[in-house]
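Missing here is one protein chain; the remaining ones are kept as they sit in the complex.
Chains: A, B, C and D, in written order; residue numbering restarts at 1 for each.
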Amino acid sequence: MFKILRDLLRYNKEFLFGTILILIIVGLIVSSFFSPYDETAIYVVIPDMPPSAEFWFGTTSRGQDVFWQIGASLRNTLLFGIIVAIISRLIALVVGLVSGYIGGRTDQIIMGVNDTLGALPNIPILLLLVFVLRDQMTWSMLAVVAALLGWTHDSRLIRSVALSLRQREFTRHAVFSGMRTSQILIREHLPYVMPIVFFTTMNNLIWAIGLEVTLSILGFSDINRPTIGGMIYWANAHSAMVAGIWWWVAFPMLFVVILFLGLFMLAMSVNEYIDPRSRLARMGA
Amino acid sequence: MNGFLIYAGKRFLQFLFVVVTGITLAFLIAHFSPVDPVEQTVSLLTSFGSTDPQSVEILRQSLRELYGTGGPLLDQYFTFWGRVLTGDFGPSLSSFPTPVMTVIGRALPWTVGLLTLATIIAWIIGNLLGALAGYFRNSRLLKLAGIVIMALQPIPTYIIGLSLVILFGFVWPILPISGGAQVNLTPAFSWAFISSVIEHGILPALTLVLVGIGGWFISMRSLVSNIITDDHVVYAELGGVRSSSIFSYYVARNAMLPQVTGLALSLGNVFGGAVIVEFVFNYPGIGKLLISGIYSGDYSLVLGVTTIAIIAVAAAVFVIDVIYPLIDPRVKLG
Amino acid sequence: MQNSLRKAPLTLVENSRDALTIDGLKCYYVNDYFGVRREIRAVDDISLTVSKNEIYGIAGESSSGKTSLIKTLAGAIRPPMRVIGGTVNFNFDGKPIDVYGEPQKMRAARWRHLSYIMQGSMNVLNPVRRVKHAFNDFASRHMGLDQAAFRQRVEAHLARLHLDPHVLEAFPHQLSGGMRQRLTIALATVCEPEFIIADEPTTALDVLVQQDVLALIKEVQTRMQASVIFVTHDMSVHAAITDRLAIMYAGRLAEEGPTQAIFDNPQHPYTAHLIGSLPRIGDTRTRKSLQGKPPALSNPPSGCRFHPRCPIAIDRCSKEVPVMQPSAAGGRVACFRAGEYKIQ
Amino acid sequence: MKSEHLLQLENVSKFFPIGGFFSRARMTAVDDVSFALASDRPEIFTIVGESGSGKSTLAKMILGSEAADRGTIRFDGADIGDISSRNAREAFMTKVQPVFQNPFEAFNPLTRIDEYLYATAHRFKGAKSRAEREALADMSLQRVGLSIAEVRGRYSHELSGGQLQRIAVARALIPEPKLIVADEPVSMVDASLRMSIVNLFRELRDALKVSIIYITHDLATAYYIADRVIIMRKGVVVESGEARKVLDNPQHEYSFALKNAILPPDPKRASAILCARQRDRMSG
Partner (left out) sequence: QDFIAGIPRNETLIIQGTPQQNADWFNVWAPGGGGSANVNGLQQLTTDTFWFINPEGGPDAWQNALATEPPAYNADFTQMTVKLRKGVYWSDGVEFTSDDVVYTVKTQIDHPGMSWSAPFSVNVASVENPDPQTVVFHLKKPNSRFHTLFTVRWNAAWIMPKHVFEKAGDPLAFKNNPPVSLSAYVLQSYDKGGNWTIWKLRDDWQRTSIGMAAKEPPQVKYVVYRAAGNPEARVIEQRNHNLDVINDMAPEGMFAMMRDSKSVASWLKGFPFAHPDPTLPSVLLNTKKPPFDNKDVRWALALMIDIRAVALGSYRGAANLAALATPPTGSAPDDYYAPMQDWLTNFELDTGSRKIKPYDPNISAQIATMVRGQWGDQIPTDPKQLQRTFGFGWWKQDVQAATELLQKAGFKKSGNQWLKPDGTPFTIRLQVEGDAIPTLARAGTVIAQQWSQNGIATKVDVAGPTNGQRLSTGDYEAAIYWSIETWGGHPDLSFFLDSYHSEFIKPLGQIQPPRNLQRWQDPRLDQIIAKNRSIAFDSPDVTKVGQDFLKLAVEEMPMIPLMAYNKFAPFDTTYWTNYPSAENPYSASGPNWSNIRYMVTGLKANPDAPKN
């Protein structure tokens, strides 16, 4: 594991750069645990201060230090995104691999259900659900719901790879070798879909975070919890953009962009690393 | 022909399945909405006036009868299907008694027009740049474009929209920032109206395009970088075929096919509305309608919008499935 | 990478009978994956010449570097492949072209003078365009004909190959493998080039179709008096079609000579083994198979690359690299004990 | 139930739907094929035929990976179409094992080779401990002239095609099957290694009394090792019988054409055949 990291860092510029960007984010997130202020507390500093030596990223009209807010917000937003991504990836993997492996009628039925869910317009359904469940809709619940809506496309991608793997001789060979289905799926097929999984994770994260922001802006989220969407929500409630408090919006956005550029670069380089083709080339095949 | 019909028939069944399940789901969710449309109307009618409690109770009773919101769920469900099949979702409860279809019908052209155009533009630009970036991997300019697009992609729609509003409405006020067309223009096939619609559409469309380009760009770039290692491309290069032909006929064209599917799907999604963009630009579209429907507990309206969205996506999938074998010469029916 | 090549001294091929001269050609795959750098020496110091109006065969087991050699000749270098050294000179119509020194000229010569049938050439046609476009793209600019005349020419050419003109309107997937193979041959020959490079053009085909295709290539070659490099691992095919034959082993030439001589009197132990182990109908004698495993080109054995598997290897074989030298059978061979190994 | 036939095919057919987007035609991949292998006398039974003649389809049906659309396939007297439970399927697999065409494809390049051997030993021979599995694998490998030491921890790219194919055979031998179905086992193996596999089949038949269905389009190797042969064309068996007899003296015109199309590894005769062919083309 350590060696892989070292290799990646040493030989892959993208990975290095991505790591640096992500380290910035991680640094912010970690530092948020040492924040001098309670992350939900308001009017703890002078409001509306532009960026300065004392307040690096300025302060909000709610008297919060943007720097510490961003740390906490990134943490919460990212946590949300990651949970969505993990759950939806797991579903997509199971559905895609199983459906592709079994094939035939079962595959058709699974994909029928898959497409049905995929055809449901996400935003309306989600808004409805958030609205209906309002009180019960904690952020973790929301993450689960979002995850349930965000996997169908990716499971289809995974399935198409699985379907072609099913045709390959090594799969048949594995069957006749007496390997169990779970073993075949996890040990034999999984490595081939990992690049897709990584790539779609990126998109899923972007989507999830976008969702968080959208819901916040439409006023559907928990305003007590600092998140990126929450910051924008409050900035809106204080007309920050027209009042000239640009730093309240600009810095969160800057770090979202940094986060995604970093994630994207990491995903790209890790993808290359775990891509079976590249792996084989390294193994000397 | 027979085989095609059977194939198309199967797809059609799937289409029906998708639509029925989707609508049922939406129906159930919408009916568990905690907002009671009657209460919304009551509170609207009483919020500013001096109304004595007894009258309010009477008003509530009569509205309940008027809206017909009582009755067991199953009955409502079947009634609802009856309505769906006749394309009539009944009266909108928040715009009583105007039919939901009329309300939607007014918003639909705006959303569809804006989103269709923006989707197509984003698709074209994203794919073109993506294809170029995938093909000319060493071009500095294209690399830069790639980075800009990558950086743009994670920015939430709202922020992009708002930035454009501030930029082109405030800092350099050259474009209208709100509404679908100039005030007091009657919709007509006149240049005045059309140009005004276009002018008002620029910023929302630009937002959608900026948001939409990234996805197309990335997928196209990776498609192209795979395709350029394909034998037929390598061979054409060895055959001295002109770069421009290779790019357009050998690379782009092959990469295009999956993207066409994607385009159809996103066009299907158009009916879901661009909630945030319409919200930011006060665009008189279906996304705004949906939000206000949800807010007012007008489930007839919400269901109407959702149903149309579901049907549209399912139809897009269906059409693509049926047409795909015709546009991609390689596809055989399995 | 072309810049790094030293400018080749212009070997005077003018007026000579040689259509192609290769000198000390080295071509490696250089991979760099996360610090693991690997050089695969797929073509390692190969020199040979091909004459006009000759079918020159290249044989060798899988991964011995046949395709790599051919790609190098055709100037089809794509990363991670890199030309490390050596020269490749064609002689078209008395006009010499240094493949790596004169890329412009080379580009102009493609399809006009030199055409190439890739390995797996059933898949080289663009799957989403009709076949006729391929002819337009590849050939029409060399012909200087208007559309109608060009079309006529192509149809006439196809007719010679027993292909119906309507295949031009088809998509590749609508044609059978044999037809596609014939089409690529038609495509490669329509400009009547003087030099054709063909990599395993018959391997994926039925025996019956294979014969057709071979006959076709032979026919085209004869008519155009062209030079052909023909690569396959199928010795029977070489026997049927080539004039001269080179045997490759692990990126190097092991032996070269007139086809008949190679079959009759193989000099290199590897060649001898190859020829000896071919099963024939009507012959059920037990044949010994060659032991061991082909060497990894990323880490080839020292000295003669065959020595770990060679039944008659001596000490010297593992230390010194044998060079190609004229052999008793009228060709060249790279072996210290040439001609000594006979298969029972 | 003991049967006199190890394997018995009766009028087996298989159809595939084909499109042609606008057609609903189906093609007959295997058409009314019948033959039987005796249970007491092991033999190498060869199926030859050009590409697409239905050989692989037939092999898949015998292995139970595809169901026959018509006719019955019996193994040891039991209809393999009736195998449905997991256990029955496993029991069947201990008796019938495949060897695939492309040794590089048959082993997942990302999986260690020995895993296949251990999995087979574990599943079909009930080998619990690692040592037991290794022992079983080694025993089998020894039969094909290899040893576990050469294989342990290796990946497919670290071995030659011939070695891999022998390992594949060794793996198939672990459950001590009665029948091995080898679909073109040498077509992807280098000429120089080919003979080692073919020779191995002969040894297995003689030493282990395993019957082998050897599928190939290479008439020369078929001639070299087969006891019996059937020649297939477009799903139909056009000729069958004792191998040498059929190949020395083909009766059916297709078999004849096939035999004649083979180019001998001999420049004079080969170019003569080619010239003849060329003349045919000119005239035809």
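Throughout what follows, a residue touches a chain if its C-beta (ideal position, glycine included) is under 8 Å from a C-beta of that chain, and two chains touch if they have at least 3 such contacts.
What you are looking at is a predicted structure, and each value in this text was computed from that prediction instead of being measured.
Undergrad: Please identify which of the visible chains the hidden chain touches across the whole complex.
TA: Hidden chain, whole complex, touched shown chains: A, B.
Undergrad: Out of B:125, B:151 or B:185, point to the residue that touches the absent chain in the complete complex.
TA: Here the residue in touch with the unshown chain is B:185.
Undergrad: Pick from B:156, B:240 or B:284: which residue touches the chain that isn't shown?
TA: The missing chain is touched by B:284.
Undergrad: One chain isn't shown here. Among B:7, B:110, B:217 or B:299, which residue touches it?
TA: Residue touching the chain left out of view: B:110.
Undergrad: Which of B:84, B:101 or B:162 sits in contact with the chain that's absent?
TA: Only one listed residue reaches the unshown chain, and that is B:162.
Undergrad: Going by the touch rule given at the top, which residues of chain A touch the chain that is not shown?
TA: So the residues of chain A touching the missing chain come out as 40-43, 61-63, 131, 134-135, 219-220, 222-224, 236-245.
Undergrad: Spell out, residue by residue, where the missing chain touches chain B.
TA: 34-36, 39-41, 43-63, 65-66, 92, 94-98, 103, 106-107, 110, 162, 165-166, 169-170, 173, 177-180, 182-187, 192, 196, 199, 279-282, 284, 288-289, 292, 294-297
Please note the rule applied: only the chains that are shown with their structure count from here on.
Undergrad: With contacts counted as defined, which of the two, A-D or C-D, has more C-beta pairs across the interface?
TA: Contact tally favours C-D.
Undergrad: Averaging only over C-alpha atoms, locate the centres of chain B and chain C and give their separation in whole Å.
TA: Here the centre of chain C sits 55 Å away from the centre of chain B.
Undergrad: Taking each chain's centre as its mean C-alpha position, how far apart are chain C and chain D in Å?
TA: Distance between chain centres, rounded to whole Å: 32 Å.
Undergrad: What are the residues of chain A that contact at least two other chains?
TA: In chain A, the residues touching two or more other chains are 284.
Undergrad: Counting only residues that touch at least 2 other chains, which ones in chain C make the list?
TA: In chain C, no residue touches at least two other chains, as defined above.
Undergrad: Would you mind writing out the residues of chain A in touch with chain D in their complex?
TA: Its residues touching chain D are 168-170, 172-174, 176-179, 183, 187-188, 191, 276, 279-280, 283-285.
Undergrad: Show me the residue ranges of chain A that touch chain C in the complex, using the header's touch definition.
TA: 7-8, 10-12, 273, 278, 281-282, 284
Undergrad: For a test of understanding, state which residues of chain C touch chain D in their complex under the given definition.
TA: Going by the criterion above, the answer is residues 61-62, 162, 205-208, 210-212, 214-216, 218-219, 233, 235-237, 239-241, 259-260, 263, 270, 273-275, 277-284, 286-294.
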